[in-house]
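First the structure, which I've put down as structure tokens, then a few questions once you've had a look.
A protein chain is absent from this complex, but the other protein chains hold their places.
Then we have chain A:
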């Protein structure tokens, strides 16, 4: 089937999409947007977090057809040209990135948190990121990054 979807403000079209395919597969393999990562494919790890109509979701759990005529914003859509989003900058500066695989999902999820709660408490940060797994950092630097981004927004 054909899927028409707005991705990062641009009208996109994917053809020959299998009806049982996930939005994540469409983004990565058909639309050339490999920022969202594919790891668990069951919503456990949060690496594929994207905005769907402004709500963060696991792209692996959205059927491609469900994204028809919807708006998707991926990690690629957060930066303004070469200027990184404050959340992305904070992740770099705080050393919150090691292997980098979980980073796109964490950045999108943290971005949403700071949009809703400009000055989150530590428990609020932990709760917001509870669905994003990182196996490298031990999370401390990630919490630092979110606090840093909050202080700058």
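Things worth noting here:
Here is the rule we go by: contacts are C-beta pairs under 8 Å (C-beta built on N, C-alpha and C of every residue); 3 or more make two chains touch, one makes a residue touch a chain; residues count from 1.
By definition in this document, contacts and distances are computed from a predicted model.
With the options "CO or xanthine dehydrogenase, FAD-binding subunit", "ABC transporter permease", "Aspartate carbamoyltransferase" or "Cytochrome c-type biogenesis protein" in hand, the undepicted chain maps to the protein name "CO or xanthine dehydrogenase, FAD-binding subunit" (source: UniProt). Among the residues A:11, A:42 or A:121, only A:42 touches the chain that is left out of the figure. Contact with the chain that does not appear here is found for just one residue of A:34, A:65 or A:86, A:65. Listed here are the chain A residues that touch the chain not shown: 1, 18-20, 22, 41-44, 46, 49, 55-58, 60-63, 65-66, 68, 109, 127-128, 130-132.
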